[in-house]
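Here the complex is missing a single protein chain, while all its other protein chains stay put.
Read from first to last, the chains carry the letters A, B and C; within each, the first residue is number 1.
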Amino acid sequence: MSVVALPLWGVAALLGTAIAAVAIGRRGSATQLVYGATLAISAVVLVIVTGELVGDPAGVSAVTLPLGLPWIGAQFRLDALSAFFLLVVNLGGAAASLYGLGYGHHEPAPGRVLPFFPAFLAGMNLVVLANDAFSFLLSWEFMSLASWALVMAHHREQDNTRAGYIYLVMASFGTLALLLAFGLLAGLGGTYTFDAMRAAEPSQFVAAAVLGLMLLGAGSKAGLVPLHVWLPLAHPAAPSHVSALMSGVMTKVAVYGFIRVIFDLLGEPAWWSGVVVLSLGGLTAVLGILYALLEKDLKRLLAYSTIENIGVIFASLGLALAFKANAMPSAAALALTAALFHVLNHSFFKSLLFFGAGAVLTATGERDMEKLGGLIHRMPLTSFVFLVGCVSISALPPFNGFVSEWLAFQAILQSPDLPQWGLKVMVPAVGGLLALSAALAAACFVKAFGITFLGRPRSAAVEHAHEVDRYSLAAMFALAALCLLAGILPGLVIDGLSPVTLSLIGNRMPVQLAQPWLSIVPIGESRSSYNGLLVFVFIAISASLAAFVIHRFASHALRRGPAWGCGFPDITPAAQYTAVSFAQPIRRVFGTFAFRARERVEMPPPGATAPARLDVEVHDVVWETFYQPITGAIGFATEKLNHLQFLTIRRYLTLVFLFLVTLLLVLALWP
Amino acid sequence: MTGFSFDAVAAILLIPAGAAALLAAMPNYKMTAGLNVAASFLTLLAALSLFVTERPQPGQYLLVDDLNIVFIVLNTFVGFTTSVFSASYIAHELETGRLTAPNLRFYHAMYQVMMFGMNLAFVSNNIGLMWVAVELATLTTVLMVGIYRTHEALEAAWKYFILGSVGIALALFGTILVYMAAQPVVGEGTNAMVWTVLIQQAARFDPALLNVAFVFLLLGYGTKVGLAPLHAWLPDAHAEGPTPISAVLSGLLLNVALYGVLRFKLLLAASPEAIAPGPLMVTMGLTSLIFAAFMLYRRRDIKRLFAYSSIEHMGIIVFAFGMGGPLANFAGLLHMVMHSLTKSAIFFAVGHIAQVKGTQKIADIRGLTESHPGLGWALVIGVVAIAGLPPLGIFMSEFLVVSSTFARHPFLAIPLVFGLLLAFGALLLRLTGVAFGEPRGSTAPVEASYVPMYSHLALVFAAGIYLPAPLVSWFQHVADILG
Amino acid sequence: MNGLTFDIAHLLAGGLVLVSFMMLYQDRLFALINVFALHAIVLALSVAWQAYIQDAHHLYVTAAIALIFKALVIPVGLHRIIHRLGIHRDIETAVGIGPTMLAGIGLVTLSMVLMLRVTPEADPLAREDLAFALSIILLGLLVMVTRRNAVSQVVGFMSLENGLVLAATGAKGMPLVVEISVAFSILIAFIVIGVFLFRIRERFDSVDVGALDDYRGERR
Partner (left out) sequence: MALIFELAVQGAQMVLVLVLAPLLTGFVRKVKARLQRRQGPPLIQPYRDLLRLMRKEVVLADNASWLFRVIPYLIFAATWVAAALVPTFATGLKFSWTADLIAIVALLGSARFFLALAAMDVGTSFGGIGASREVMIASLAEPAMLLIVFSLALVAGATQLSTVAAFMASPDVGLRVSLGMSLIALVMVAIAENARIPVDNPATHLELTMVHEAMVLEYSGRHLAMIEFATFLKLLLYVSLISCVFIPWGLAIAGAGPQSLVVGAVAYAGKLAVCGILLAVFETAIAKMRVFRVPDFLGAALMLALLGTLLLFVSRSL
């Protein structure tokens, strides 16, 4: 039995769980059973694929089931790339299931979540395994469908139904784009297997069209600007562990689709394709994090920051394309490794952060940061892991987010060797964009953590908050540990990724574990190197040293007193900085061009008792530029055409008559 | 064995005819309903026996070949399930007093007459006979649409009747023209109307006559397929008639007319100098698709909504057959079968919904998945299926249509995809309103069996992930016939 | 001989087209119905002639059907209905007579052009017949399109059927099935229309389709 069969059995088990969940959904024990099952299955598959990735890196095993499109069957394949993404998927799935064991009890209608959760996991696994266009698209859309059902779980809220609607429409838009892309790759013969596509040599035009369509299809699922509009609506609407899966894992599955087609099936890329992907990535990164900064809904903030990270990933992918097109395999391997590393990292800390948000939600019933604050006192453990997540996602050493960011920068520094001037000049500029987005991300998560967990409670809901259950905490701590591990031992991950880059680019980064002191060296030590472990150790040592010296020699005296605050006795917590006011300086700097933000201050004349007013209007430029015209046009057309429903019979006859006459005229004038 | 299998064909025709006569005579409605179901079931069995038994030689009037056997089996199957559904539905109508016992007798008799007409249309080897049969089926449905005698029902039936009979006339003229084209070659007499003869000789027919004939036939039968701009009767007929009839209209009658169009398309394709029927069908298909997609947005009556979606899907099917080629034809056939099953299932669900909520207004129906989970989720599955999402059957056919089209004529695929997306948006919008949100209206339980509904959906689901090999080879063979 | 038969057939068919034009011209219901009766009579004659020259005796049946039903029964019935509904004074053309006539001429030329494209070696009689039949059908449709009143639409529809009959009889040796179907369809048409008029009178004051349209399913 080939190895690929094992994860397929896992998928079958998940689907079985879904069906069983339909049956037992009403029962109280259902939550435990379902999430327990999914946890077990994901864990097993995780172990299998990890073993595969480490044990037999170059191994490729395929199987064809008598399902799907009749004459080719449903083909599945397990290679390094799919193994890596299976790892991401099932790791996220296992964590989410563990979290769900506790979180699921707060679910008002478990019958609307339990069946679809395993189905969602199964769908994501299948996408990664599929080896022909039909099974790929089927699982892709099945994944969207299951997640849609999960978004609609709390269907009584108006916003959620709207979110679900926009989500599914965008999803099927993406699917149609992918469908067209595969139609091009399959060609006239209708050879829908990936193997056949891999063998075929598409023309320049076809390649260009496929790239565009993939950017539309995979991009809309991953959340590339301007196709991201559904993401910040849908991800927060779902239950938090599902939000974690959607943000942390499903977007990665979309990235997988992009890599699979562009790097694997399409053959040699053109150099300008790098330019397109690169610029889109940079734009997405900056815009996404700016949106996040203006957000005051915690889960939506996280969703927007997902967009930013997707931008970073795609920028690295663009670099990899550019290098690959110019036959610079080592640099391409570096860029691709950076992208994949970031995929892994983001799945870690974004899931962690969404879990934290879910914990806050269950403890306080609030997602609006303006009503939170001071939770660090009531939920110390949650706030600690959330802090870890914030530090990681802000790309600060010694955590994992920094490593992938650093690798991306190292890849950018290879740009001078690129022959095309366009790329030479553009790559550093995009690097600047990435740096900007990283800095803004730090600002954003200072805000997220500071407003939510620090300061004084802004509402009564917070007063009665208390720490969440142990399952949720276990899940969060596990992810936090992974964030730190991947940060201080990046060499392990990089070497683990080498088979993927080998299979896609034919080259790999130098073996990292061979380096002294476990430091990572992309090209050569004289050029650049980073050692997360040592940085971590040094900080730990010097901090504890300082602490030791202080406590040894300095005074221990400590007195609690009211806050100083320059002598202002501000009693009310409302006087604290809010999420909006925190973002105000940045809004003033970037908002004017990114959001056409306007501020109006109405200052009453001296002596007048009227209060001064500050009005801020912010536009969602993307929505107003791309989507409003479309909806407007459709509304107009339907309005006009709708009259055809209300004609008299005579007019309908006239239609038929005229149609007949036109056809006859055509015949009469036919040469 | 020939003898027996000919009996099968005869049974397909005679059982409904006899049942119709009996039903017309029977007073008691419970018995009539039961007999209706029984007769439909027997017809289904007879149709299935066509698979196992050897085919009869095509005669002057009757014919069984790979093409129409697909239609026959589908027809009798949906006819059977619909009769089961209609038994419970009609009972409810009797309770609420919208229909009286005499109405029902008439209704059931007409139901069997209609089945007879449709089966005859499929098995007839004679274009004249086929025409008669199609018109018979049409006129019976006209009478059934008007059965409620409300203003709306009457108006719908009247509209259907006028437009339908114009269609009748045009189709007849087309048939005559075909005869005129054939007569010099084949010689006078019945032979010049026998399908099997015509298709062999078609190459030598007068192309100019054939062209005109095809235009008239396309309009005549196209009116019943419901292609824009000939569709006007369809939405109202679906919305105002009894729901079982809506199911039959969408699920079966449209296929009958489509079958007619296909037959003549073959004839035209067989004659080299005649204009290619493909472009015409592609144009009409795209027009119907996009037009219906736009019309879906402003619908307030749930049955009319799905009627328009039928127009949309007929557009897709005609488009596929117009494109031609093994892939597209395969997709067209598959799509037709899947659409019949799904759409009738949807109408079953809608019938129950309308009965329990006491309204067809979309705005008055909310949160079905909460108030009536069985019904609501069935509707969700049905709409998801009809919108072409996996893992349900229509996804496969749409996959094949779109991808094969894009490989051949990219610029035809763009409007196609546009229409699909547009229709999807509209359907999903309405579904979200109906199935989710705060429940509204009565929450009384439905005392009817969901078996027909869910059996259809189960079939569609199964076909979406697994098509049995014999069926596939069968379809492929038919696709090759269709060229 | 052949020339004469051809001329007569030609004459009768042409006469039908002429009568159709007359129908286009009428704007009163009674007049319309009378002209339709004339239409039916001419049809009967031409069918009979066809029966004679093809010596296909079954065509006499068709002729008889045309004469009895279309020339007598239906017009009388329609007269009754109109009296009962008291709508005989309505002026009910939706489009002016002039444009209608122009359109009619255009349609006739169109059908001529179409049919003349047919290869000449086909039977010329059949060709002419088809040309005329096609124009009659189109004119009948035109009547339906330009009339507001249900009765006159029915009349237009039946003149359309006449065109069909002409075509069918023009087709040499067309099996009986067609005639039967034609008669049958007319019968059905008449019955159903009768039923409808009856029902509709129960509910509306007139059979005006415009009045029907007030009861569209979805109101704006």
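Keep in mind that, in the parts below, a residue touches a chain if its C-beta (ideal position, glycine included) is under 8 Å from a C-beta of that chain, and two chains touch if they have at least 3 such contacts.
This one's a predicted model, so the numbers in the text were calculated from it and none came from an experiment.
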Which displayed chains the unshown chain touches: A
Of A:424, A:596 or A:640, the residue in touch with the unshown chain: A:424
Option touching the unshown chain, where A:226, A:267 or A:455 are the choices: A:455
Given A:268, A:525, A:602 or A:617, the one touching the chain that is not displayed: A:525
Contact set of chain A toward the excluded chain (per top definition): 373-374, 376-377, 380, 387, 391, 394-397, 402, 406, 409-410, 412-413, 416, 421, 424-425, 428-429, 431-432, 435-436, 438-440, 442-443, 446-447, 449-451, 454-456, 519, 525-531, 534-535, 538-540, 542-544, 546-547, 550, 553-555, 557-566, 568, 570, 573, 575-577, 581-586, 588-589
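Here is the rule we use: only the chains that are shown with their structure count from here on.
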Overall pattern in which the protein chains touch one another (line/ring/star/complete/other): complete
Central subunit by CA centre of mass proxy: B
Between chain C and chain A, distance of the C-alpha-averaged centres to the nearest whole Å: 69
Where chain A and chain B are represented by their mean Cα positions, the distance between them in whole Å: 44
Inter-chain centre distance, chain B versus chain C - centres from mean C-alpha coordinates, in Å: 31
Two or more partner chains touched - positions in chain A: 645, 649, 653, 656, 660, 664, 667
Set of chain B residues in contact with two or more other chains: 158, 162, 166, 170, 212, 235
In the complex, chain C residues that touch chain A: 94, 107, 110-111, 113-114, 117, 138, 141-142, 144-145, 147-148, 153, 209-210, 212-213, 216, 218, 220
Residues on chain C engaged by chain B in the complex (per definition of touch): 114-115, 117-119, 121-123, 126, 130, 133-134, 137, 141, 144, 153, 157, 160-161, 163-164, 167-168, 171-175, 177-178, 181-182, 184-185, 188-189, 192-193, 196, 199-200, 203, 209, 212-213, 215-218
Contact footprint of chain C on chain A as seen in their complex: 645-646, 648-650, 653-654, 656-657, 660-661, 664-665, 667-668
